[in-house]
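Excluded from the complex is one protein chain; the other protein chains are retained at their positions.
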Amino acid sequence: MKEALTAVGRSLPRAGLAAKVTGEARYTADVKLPGMLHARLLRSPHPHAEIISVDTAAALALPGVHAVLTPFDPEAAGRLAPDMTILSKRARFVGDEVAAVAADDDSLAEHALQLLRVQYRPLPFETDPQEALRPEAARIHPGGNLCGGAPMLLERGSVERGFAEADLVLEETYKVPCHSAAALEPRAALARWDGDGLTLWKTSRGVHQDRSTLAHALGLPIDSVRVVAPPLGAGFGNKDESRGAAIAALLSRKAQRPVRLDYSRHEEFVAGRVRHSAVIRLAMGVKNDGAITAIDNSTLMNTGAYLASGPGVLRRAAQGSLYLYRCPNVRYQGLLVYTNAPVAGSYRGLGAPQGHFALEVHVDRVAEALGIDPLEFRLMNHVGPEGQEGRRRSPRHEIVDTQPVEGGIPFSSNGLRECLERGAEAIQWRGRPASNPLRPPALRRGTGVAACIYRGGPGRESTARVAIHRSGRVTLATGVIEVGQGAHTVLTQMTADALGCRYEDVDVVSGDTATAPEAPITAGSTATFSSGLATVKAAAKLRGSLLDVASTLFELPRDRIYFNRGLVFSKDRPTELAALSDVAAQMPRGSLEAEATVTPGSPDYIVNSFAAHFAEVEVNLNTGGVRVLRYVAAHDSGKIINPATAVNQVEGGVSQALGLALTEELVTDPGSGVTLNGSFLEHKSPGIAAYPHLQTIFVETEDPLGPFGAKALGEPPTVPVAAAVVNALYDAIGIRFAQLPVTPDKVLDALAEASPRPRRDP
Amino acid sequence: MSTAPTQPFTSDVTLTVNGRKRTLTAAHHWTLLHLLREALDLTGTKSGCDRGECGSCTVLLDALPVYSCQVLALQAGGKEVVTIEGVASGPGLHPIQEAFINEDAAQCGFCTPGFIMSAYALLRREPSPTEADVRAALSGNLCRCNAYGRIIQGVLAAAKAMREGAS
Partner (left out) sequence: MIPFEYVRPDSISGAVSLLLEDPEGTSLIAGGTDILSEVKDGLKRPRRLVALDGLAELRSLDVGNGSTRLGAGLTLAELSTNPRLERGYPILTQAARSVATPQVRNVATLGGNLCQRPRCWYYRDRLFPCYKKGGSVCYGATGHNRYLAILGGGPSFMVHPSDMAPALIAVDARLEAFGPNGFRTMPLEDFFDHGQSRPLQEHVLGSGELVTAIFLPSPPPDTRSVYLKARERADHDFALASVAASITLAGGVVAKANVILGGVAPTPYRARLAEAAIVGRPVDKLDLQEAARLAVSEARPLEFNRYKVSLTANLVGQALQSLLTQLKGGTSHADRL
């Protein structure tokens, strides 16, 4: 079957791109309905307050205003999450939704907002997670500010024993700030009622999840809600909540007209979902020979006003410490804390970029203390294909949680060593200058490395449906949303090869609960893996049924026929018998369809992706400016289904994460609780000018469990970036930054304290 | 601080959009972006920030790329506007659009119309841009998917294709 691959492994054009380069593609905010109203949200100016009353009379009296929704409307009490209702009589951060207006146009709605008279009772508030844990701190939710009521504790062996065995123990605290995903497309929703049935168009990363959340919150039977996701202007895992859509739905029901809600850019920054800020205390014990005896990680994360996906993020922040290096004794204590700050949620890499920043900078620190080259130290200690030493504890028949704490479970594939070796070669690690020459006028260069392990791939149960029609066209129905990562492209390629049709013949049906089958949300880099497996299985099933048709048609035994590139072949003849569409035309019914549901993963193996990144930076001692000159990203994501879109994905992930490393931070003012810099000018995401020369290397281990050998790729590119850059900075100026982003002020302040010195003396 | 009038001021405005002369009644506070997207339903021009900070609303105004979100509709009166819908002449694709597909110069595609408009303005003025020229000309467009590497390649490939097509 391998030599028959005609779509998988090739750089075929990205699905859906043709309609995007012409402007034809309609994103959510481009969808319009006759009679549609425009909604705007009133957001709390207080970080924490009780809402005593909302006087809507003046707003409703304004001609052209059709509906106002407040927390005093009983239907607004519908629950979207255990800690969140559609609207609440308690505002928990500056920007929390308080009320909403629907009017003939946007500026009228804005005007009406100003006529709402809200009486607030301000409450004490917390913006710092450490402070929020004090017993006397303001309580943000009834259960207290520590989410789940207890720390998350994950442990293998005994760190006490590990530290006792160590020749050297180093400890340091690392800080990662909150920053925003800030997808270019702001959140949007459009609601329409037909009798008791509700249709919602919304920015979404999973229409099925959104449908059940919304049906539950609105008190509707699930069948009467249809959620449609138009093309998404990227989400980065982020657009997974439904508050805006629920509000649009309720306004629409009140006004008896379709209602559209568009977030402004400022709302997107402040009331979207941000990355959890983290304070990570890391202690590592090592032997003089470089063996790691203990890793102890305590992580404090700020989830903001609501929990969202916090626990999953907290868990991901552990995975580097637990699994990247061979170590018998590890401990992770994670604290997730509510504050009166913007809501943290899923953002590309979840907690892994935070955790890896701390771990991978710390590893360099330890290597230096031992006098070992940072790359060699990693080569000595990184986890191999056999996984961690130890005895498996989880039941033998259960699918392995892909980031287990215990040892004794091998990886399905692990190309980390090759990533390190090939990346090092590409950046000429071993040939880099032994000293750091002073470059005029005041420029210093340095090189750094960081590695990454990422859980991704196995997700929850996933379904796909593949059908072929009389015309010969094939449809793939999948619940996976195209968020810009190219999921539909690779699923189309897999369908083509698993069925034997041409890539061009496949249409994807997705993003609509009316037509697409259930799939997990597009998250945790599961699309290629989980939905890929379901797709391949469904396509293979369909091929079986088509073979029956062909076998009758050509009067040949089934096993003498095969399909390839949309043609039908007999194994006994060099030329094709017919086109697949000819067979399809003879199908007894209008179309043939096959559906498959898979629960991906294995009871025997851990499925992880790996990467090693290398950065070369230049520091300007006069201005504190940092430029990334060259960057090499070596990835093991299994077989690469589409090299072009995969390279794009890696390059984009690296560049995006350079923002976390060097420029981005969303700042909430401790005095007022106001988030100060919710704009593209003020929250400084990378532009094209600073884009570095970037080389991507794929170490193509063919994973035995993945579809066509593929593993996850979406998120790993963001994970090791900050550490690689910060390690390169140390190489350049001998200053080890423990706090992101490394902006010019931090560089200049640090330079003022320590005069710069080349680290590697000649 | 004043309260806003309930009836917004309106005026007729005539402008040429993608080669076609249009006269519309526009509210004074409408931006050109609003006029294009809402009054003319030309939704290829996107609104990523509405503050002149991201470039997704880029159109050509008298041949110069501008942020249509920071230009009032009335300011565009008498001028010539080209949007993403007007880039290709005829039913086919413009070479820049083709190059964006071939070079995979997008991910989610939300920034793409804006980038293409900036590239279109560049290549009209400079048929043989260097990589530095491309970066400078596109420096007012943000791509949050950070597909910058592919976008640079896309524009350089388009320039080459257009030069070859012209000779």
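Each chain carries a letter (A and B) given by its place in the written order, and its residues are counted from 1.
Assume a contact is a pair of C-beta atoms (placed from the backbone, for glycine too) under 8 Å apart; a residue touches a chain by one contact, two chains touch by 3 or more.
Computed from a predicted model, the values in this text were never measured in an experiment.
Interface note for the absent chain: among A:617, A:674 or A:697, the touching residue is A:674.
Of the listed positions A:32, A:175 or A:684, the one in contact with the omitted chain in the full complex is A:684. Only one of B:48, B:140 or B:154 touches the chain withheld from this view, namely B:140.
Within the entire complex, the positions of chain A that touch the omitted partner chain are 45, 94, 107, 110-111, 266, 441-442, 620-625, 627, 663, 667, 669, 671-672, 674, 676-677, 679-682, 684, 686-690, 743-746, 748-749, 751-752. By the touch rule set out above, chain B reaches the unshown chain at residues 1-2, 4-5, 8-9, 11, 27-29, 31, 50-53, 55, 58, 61, 64-67, 70-72, 74-75, 118, 136-137, 139-140.
The rule is short, and it goes like this: only the chains that are shown with their structure count from here on.
Chain A contributes residues 11, 13-14, 16-18, 20-27, 29-30, 32, 62-63, 107, 111, 181-186, 231-234, 236, 262, 264-265, 483-486, 644-645, 647-649, 651-656, 679-681, 685-689, 691, 694 to its touches with chain B in the complex. Across the complex, chain B meets chain A through its residues 4, 6, 8, 27, 29, 37, 41-51, 53-54, 56, 83-85, 87-88, 93, 97, 100-102, 104, 106-113, 116, 135-136, 138-139, 141-152.
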